[in-house]
Structure formats: C-alpha cells, structure tokens
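What you see is the complex with one protein chain gone and the rest in place.
Per-chain numbering from 1; labels A and B assigned in written order.
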Amino acid sequence: MTEQTLQVEILRYRPETDQDPAFQTYTVPYRDDWVILDALNHIKDNIDRTLSYRWSCHMAVCGSCGMMINGEPKLSCHAFLRDYYPNKVRIEPLANFPIERDLVAVTDDFMEKLESVKPYVIPKQERAVDDGPHLQTPAQLNAFKQYTMCINCLLCYAACPQYGLTPNFVGPAALALAHRYNLDTRDAGREQRQEIAASNEGVWDCTFVGECSQVCPKSVDPAAAIQQTKIASTIDWYKALLNPWGKR
Amino acid sequence: MAKSNKPIVWSLFAGGGMLSAFVTPVLIFITGLAVPLGLMSLDSLSYDRMLVLAQNPIAKIVLFAVIFLPLWHAAHRLLTTLHDLGLPKGRIAMTLCYGAAALGSIAAAVVLLRI
Partner (left out) sequence: MSRKPYLRKMPKSWWLAQRRYTSYMAREMSCVFIGAYSVLIVLGLYRLSQGRAEYGAFLEALQSPPSLVFHAAALVFALIHTVSWFSLAPKAMPLQIGEKKLSGGPVVLAHYAVWVVVSAGVLLVARI
C-alpha cells in the first residue's frame, strides 16, 4: 500500500534573498491525528531545515503558532490535517502583520498597543503584603473571567479587516484586555485605560465585523468587550456633557 | 478621560439601528409593498388620514424620530462602509455622509412643522 500524503503550500519569504514572498509546495505524510504544526515540524526535520515558524507548546496555550490556514487565522496546533485532506492546504503568516521571515509575523505593533492599555490591576491605593489578600467573590470573578483567557495569539488581529484597513486601530485583544481590567473589582485604572480605549483609535474604529470573536480559540469574545466599551464610553461622554463641572 | 467626539455619532448610529431594526421592515412593507400592491386598502395611506396624522403634535415627534434616527444610522454606516470599500476616511467623505444626514433631518423638521 502506498502511503497517504498531503500537499502543503507554504508562503516563503527569506528577507536576505527574496524580493517578494512566494509559495513553495511540500508533500507530507498524512496521519489523521496530525495537526498542521506536526506537518510543519515534519518538513523542518526531514525536508527543509530553512523553514521558519513560531511554536512552543503544541496545546493551544502559548499562542505562538497562529497562521493563516486556507485563508483563515488558526492555531496550527489546533487545526487537524483530517479537516483538509485530501485537498491541498495553503499556509501563510498571520494576515495584517508584516512578514519577518516565512511564517513568522512581526508583532511589535501589537506589543506596543497591549502595553498602552495597561493590562494589569491598578489598585486605588497601594496595598502592602500585610493588608492580606484582595478578596473577590466568584460572581465578581465571573464578570470578567472570559477575557482573562486571552493568550495573545493575534488570530483576532489577523481576522479583523478594520485593523488591516486602519493599522492605528488599537484592535481586539488589547481592547478586550482593557475591558477585562476595567471590570475587575480590585482595579481603579479605568480612567487611565480610557485614554487609549475611548480615543479615536480605540473602540470607535471597530465596525462590529465580529470575526475576532469567531476565530478566537479561547472564546474570549473581544467583539463583545469592544461593544460594551463603546456603550460605557458613550455614557461617559453624555455625563460629561450634562455635568461639565463633574469630576473627570 | 480621552477626548473623542465619536460618541455623538455613535449614539445616533446605535439608536437609529435599534429603532430601524424594530420599525423599518414593517413600514417598508406597508408603504412600499402592501398598499401599492393592493394587499392593504389604499385608505391606510389616504390623504385625509395622513394629514390628520402628520398634524398631530405627538405623531410629528414620532415621525421625526423615525426619519431622523435611521437617517443618521445610515449615514454613519455608509461612511464606515465606504472606508471598507477602499475610500480614505477623510474629511470629504465625513462631510458628505453627515452633511446629507443633517440636510435630511432639517428637511424633515421643516416639512413636519409646515404641515
């Protein structure tokens, strides 16, 4: 019996020699328990050592192996060959990001945006260790828990046409994380985050395409976070209008 | 707080979207299809009836809301859609979209006040 195989088409870009990226086709063995990442590792180990891509955990936790698989942003450790076999699979680096090399995307832009929304608890007053734990009820935790699941895999940015059209847009994951800390009862940093989240480049560039939530492997639902931020920011705006002497 | 005036247009967009989600289909059905096709009596939209309606102060306010909010909803969505289709998000597109909505709103107010 001949071995079953699958053709994989990979967008290659070697900055030192290539002017433009181009597809290169590899033939890999087909196993029904293999994911795309297994196929890439097979190529790297047995066919072409020059292929570059990011990965670490192989279990949808680290968030580093996101790529476009047949045009859809997916974690390559989370996409089974059996869902594509026997058709050819096309693999490209995450859309909307510059290509560093082969399947490696340049993600600096996101890192800066993530930092800009201060994704950490900013307490009202500094707490000393002696103050003991900062208690929170399960209900308070559940109000924001889904947004804590983000693994910064950037599938949502690759799925977001508004980020592609307006690179200044802060984007889904960063805005969802801003919302996550705003909802945290231990946090008092909303005003600082609103400087970014409610600015022109913040939630207002979102047109609720909803793809960010569709492709999220962790069910974070950034579209919902952004929508809720729009509503809250609108209420802020009208409050400030009605009460211009109120506290800002 | 961050300074952005987007909440003005966004609240009109959201309010208009909500209102037209509820009322636009049935209104289009009555005025554009059911009455013209004879599924409903022409009396529904008769001159005398509509005049009485449009002269009622409360109905004037309702009619204005049904025109004004969906119009701004449409203008804002048109602006973002033109951007989606590749037009730059400039002052010109913004002036055209919001300007048209403002003109339509003024026209609606003037006509309603004059009836």
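Just so we're on the same page, a residue touches a chain if its C-beta (ideal position, glycine included) is under 8 Å from a C-beta of that chain, and two chains touch if they have at least 3 such contacts.
All of these numbers come straight from a predicted model, not from anything done at the bench.
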Touch criterion as defined above, residue of A:Ala188, A:Ala224 or A:Ala240 at the omitted chain: A:Ala224
Hidden partner chain, residues of chain A it touches: 13, 15-16, 20-21, 71-72, 95-96, 98-100, 106, 137-139, 142-143, 146, 161, 164-165, 207-211, 213-214, 221, 223-224, 227-228, 231
Residues from chain B at the interface with the omitted partner, ascending: 17-18, 20-33, 35-37, 40-42, 44-45, 47, 50-51, 54, 63, 66-68, 70-71, 73-75, 77-78, 80-81, 84-86, 101, 104, 107-108, 111-112, 114-115
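The working rule: only the chains that are shown with their structure count from here on.
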Whole-Å separation of chain centres (CA-atom averages), chain A against chain B: 37
Residues of chain A touching chain B in the complex: 161, 165-166, 191, 194-200, 202, 204, 207, 230-231, 233-234, 236-238, 240, 248
Contact footprint of chain A on chain B as seen in their complex: 1-8, 10-11, 14, 80, 83-84, 89
